[in-house]
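Only a single protein chain was left out; the remaining protein chains are all shown in position.
Note that the chains are named A and B in the order they appear, and that numbering of residues resets to 1 at the start of each chain.
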Amino acid sequence: MEQTNIPETVPSETAPEPVSPPVKAMKEKDIKSVSVKQRVTKIFVQFVLYAFLTILAVSILFPFYWMLISSLKTLTEYNEMIPTLWPKQFCWDNYVTAFTGELDLGRLFLNTVIVGVVSTLLSLVVTIISAYAFARLEFKGKNLMFGALLATMMIPGELFTITNYITVSAFGWLNTFTVLIVPFLVSVFYIYLLRQNFMQIPNELYLAAKVDGTSDFKYLWRVMVPLSAPTLISITILKMMGAWNSYIWPRLVANDAAHKLVTVGLRGTAFMDLATNMVNYPAQMAAVVIVTIPLLLVFIFFRKYIMRGVSRSGIKG
Amino acid sequence: MTKEKTEKPVLTDEQKRIRRKAIFNRYKAWLYLLPAIVILLIFTVWPIINTIRISMLRNYDSMQELGGATFEFGFGNFAAVARYDKFLTCLGNTMLLTVITVPISTMLALLIAVGLNSIKVFRKAFQTIFFLPYVTNSIAIGMVFMTMFQMIGRVESPVSLGIINTIIEAFGGTRVNWVNVGSNYWANIAVLSIYIIWNALPFKILVLLGGLQGVNKQYYDAAKVDGASRIRTFWRITVPLLSPMIAYVVITGFIGGFKEYSSIVGIFGESMGPVGNKGSLNTMVGFIYDNIQQNQGRASAAALILFAIIFVVTMINLYVSKKKVHY
Partner (left out) sequence: MKKKIGAVLLAGVMACSMSFGLAACGSKAKPDFVMPEGGFDTETPVTISFYHTMSSSPTAAGRSLQEVLNSAIGRFNELYPNITVDHQQIGGYPEVRDQISKELTAGNQPNLAYCYPDHVAMYNVGNAVQPLNDFLSDGAYKNEKVTRADGTTVNLAMTKEQEESFIPGYWQEGYGFGDGSKMYTLPFSKSTEVLYYNKTEFDKNGWTPPTTWDEMEDICEKIDAKYNANEQSGEHVYGFGYDSEDNWFITMCEQYGSPYTSAEGSHYLFNNDKNKEFVTRFADWYDKGYFQTRALYGNTYTSALFTAATGEKTLMCIGSSAGASHQLPAADDTGKYPFEVGIVPIPQVDTSNPKAISQGPSVCIFKNEDPQKVLASWLFLQFLTTDIAFQAEFAICSGYIPVLKESVMRTNSVYAAELDGADGGAHIAALSVKVALEQENSYYTSPAFVGSSKARDEVGALMQAVFGKTKSVDKAFADAISECEYYS
């Protein structure tokens, strides 16, 4: 699938322009002047484009850079009045400090991966079938239902915490993986995002499938899901990040060693001097960097797929 | 959606069959929605009902209830919210920040997404960089902003200006008191807006880039053949084709914007304002938080008021997008 697509992903602007027959018929002089003018515009546009992207890229890189250098500063240097842009001396000890505590890092990682993978997979399934229902199926009260779904996003979620806590306690779900996975399986944000994507897929395909006698379900998995791969990958990334960063709910409902997540293990006052409220940011940043590395690798891997796009064979615009 | 109008006259023979199917589909759709509905009923709808109940109990507090207290039923909490002398400040800040940041961040994200999709050299490097925010810790981002805008020392004679002011002075400008004690409201809002836009960009780029990947390249090839200019191609092809995704980021952006809270804490701390002006930048959700520990009745009432506002704005958004979005 990947190989067959490579030619298609070459951006059309930069692709060598095939000379079409009508152009050939033009006078040679005309062609020359047009192409020179085009080339100048092109270079100018490219220049502006690169300048724009570079400025934004630097501003986006800066916090990341800050995270790295902070993790290598001594606490004294970190607390100096005027922040330094490069550590005076590299303090690798921060990385030692970050993990010489009693944290069982392997377990924390494992728990996080279990929760991240399972909840992402289940969430994708629920999101796909729900979005499909909203995008393709006709049923009474569809718009009302969709409106109601959107409305649930509008109440600050913090208000739900206490009620949900009582609910999961009543279910006996405290300190289980279930409690970390199930309550957040349905994301209205993602259903809405995927519905937008599904609705872009031409109706003709659906009708053709109907004529062929393909069932809805088969059509969903065979046609719609592959066509929406970029959006599904986006959702996967966001959901994984969510598992990696979630803190308040896991801390509340799953505090035991067997289910504790990475953030719960690392955040809080692990690096705080309680007497002065001074945080040992360098050590905290070192911990954050270590936690980030697996995620970064996953991202670099995913980037390949998300940028590559998917097969669009069979679609007529 | 437009199918009914266009297909009806053509598929007269098929029409009956499709209708019969539609009756069956009505139930099938609910089957598809079943898992989502069950989970939402338990973990979203029930808490909302509970929120409404609590909002009607005057000064409800779960700890007091535990201690056996009872609460007067009525609209007292709503009255108490409206009576707060900083209620309009919170509402105003919330709306201002939303109105500023949503259009700017959407436009920027769109330009970046299109730009990323149309370069060749360093393409991979740029794409990787624009994904980095996902793995950059939010604490780091907050701290960077502090160093960029904050002056250290007395405001009259600071010992450190911060990167932004250093750049401004290098170009001959006068430094601005962005976030320190005695800083101007609009300077605060400017910093917050930049911070919020910065935070919002990655998600929007991801969604729009995902959308662009789904766009059929044949449209562009056709435009090329027609000799359409870049700007024309952008407005006539890219924007309409991306309109469902743009509608999505705008609508969810507004909803998120009205729930703005953490960015103000990130820059100004829990005091929700610059030093010496506590609460001057507080938002609706900040107000809810101030009440959530000891007066959940009032917090719930404030949340429902906020909900009503977001609901109206979203309905307007949906109405507009229905007219403009091209599926």
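The definition used in the following text is that a contact is a pair of C-beta atoms (placed from the backbone, for glycine too) under 8 Å apart; a residue touches a chain by one contact, two chains touch by 3 or more.
In this text the structure is predicted, and so the values were computed from the model without any measurement.
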item	value
Contact residue for the chain not shown (choose from A:Ser59, A:Asn79 or A:Asn203)	A:Asn79
Candidate in contact with the missing chain, chosen from A:Leu49, A:Ile114, A:Met145 or A:Ile162	A:Ile162
Touch with the omitted chain, as defined above, among A:Leu49, A:Ile69 or A:Leu252	A:Leu252
Candidates B:Met146, B:Val265 or B:Leu318 - the one touching the absent chain	B:Met146
Hidden partner chain, residues of chain A it touches	76, 79-81, 97-98, 100-103, 161-162, 165-166, 169-170, 174, 251-252, 255, 267-276, 278, 280, 283
Residues of chain B (touch criterion as defined above) contacting the omitted chain	61-64, 66-68, 84-85, 146, 150-154, 157-160, 180-182, 271, 275-279, 290-291, 293-295
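Basically, only the chains that are shown with their structure count from here on.
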item	value
Residues on chain A engaged by chain B in the complex (per definition of touch)	8, 10-14, 17, 20, 45-46, 49-50, 52-53, 56-57, 59-64, 66-67, 70, 81-83, 125-126, 129-130, 132-133, 137-140, 142, 145, 147, 149-156, 158-160, 162-164, 167, 182-186, 189, 191-193, 196-197, 199-200, 203, 207, 210, 216, 227-228, 230-231, 233-234, 237-238, 241, 245, 281, 284-285, 288, 292, 295-296, 299-300, 303, 306-307, 309-310, 312, 315, 317
Chain A partner contacts - residues on chain B that touch it in the complex	1, 3, 7, 18, 21-22, 25-26, 28-30, 32-33, 35-36, 39-40, 42-48, 50-51, 62, 108, 111-112, 115-122, 124, 126-141, 143-144, 147, 152-153, 159-160, 198, 201-203, 206-207, 209-211, 213-214, 216-221, 224-225, 230, 241, 244-245, 247-248, 251-252, 255, 258-259, 285, 288-289, 292, 296, 299-300, 303-304, 306-307, 310-311, 314-315, 318, 327
